[in-house]
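Structure record follows, encoded as structure tokens.
Only one protein chain is missing; all other protein chains are in place.
Coming up: chain A.
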Amino acid sequence: MKFKFMAIGAALLMSAGSIAASAQTLSYSDAGAMLAKSCGPDIQKFCSTVNLGNDQLRQCLLQHESQINPQCVTDYKVAVASIAKRVAAQNSIEKVCANDAANRCQGMVPGDGHLLSCLVTAARVVSKKCNQVITDAGYR
């Protein structure tokens, strides 16, 4: 399998067999911790002059693809795929939970967190789809 990074959050269609459908997605903090753990030594060794942002780190790791620890490659992909899934879930909550919001949380508007707290509180009577997307979004 060709080692190819993707910009975090950019691609939703990346297949990641290692992430189960119902699994909890990684937060940015979890992803950062995982990257530091698996790739930290390689980053210090090969990429100590580039920064985390603006795709610099990814480009640098790509350039040293053949030299870096395979666990770093694997975990990087897991992190990217998981975050993509989380971002997709965050972006689709409004749509997926529209019916539940109308039925269970009348009068609340999206955007300030109140609607979401209502849906989280009402988890027992909220649809399976809506519950799943809230879990994937990391909002529970």
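Here, a residue touches a chain if its C-beta (ideal position, glycine included) is under 8 Å from a C-beta of that chain, and two chains touch if they have at least 3 such contacts; residues count from 1.
Just so we're on the same page, contacts and distances are computed from a predicted model.
Undergrad: Looking at UniProt, which of "ABC transporter permease", "Outer membrane protein OmpA-like peptidoglycan-associated protein", "Imidazole glycerol phosphate synthase subunit HisH" or "Glutamyl-tRNA(Gln) amidotransferase subunit A" names the chain we cannot see?
TA: Its record in UniProt gives the absent chain the protein name "Outer membrane protein OmpA-like peptidoglycan-associated protein".
Undergrad: Please pick, from A:S29, A:S66 or A:Q106, the residue that touches the omitted chain in the full complex.
TA: Residue touching the chain left out of view: A:S29.
Undergrad: List the residues of chain A that touch the chain left out of this view.
TA: 8-9, 19-20, 23-24, 26-37, 39-40, 43-44, 48-55, 57, 78, 87, 90, 111-113, 116, 138-139
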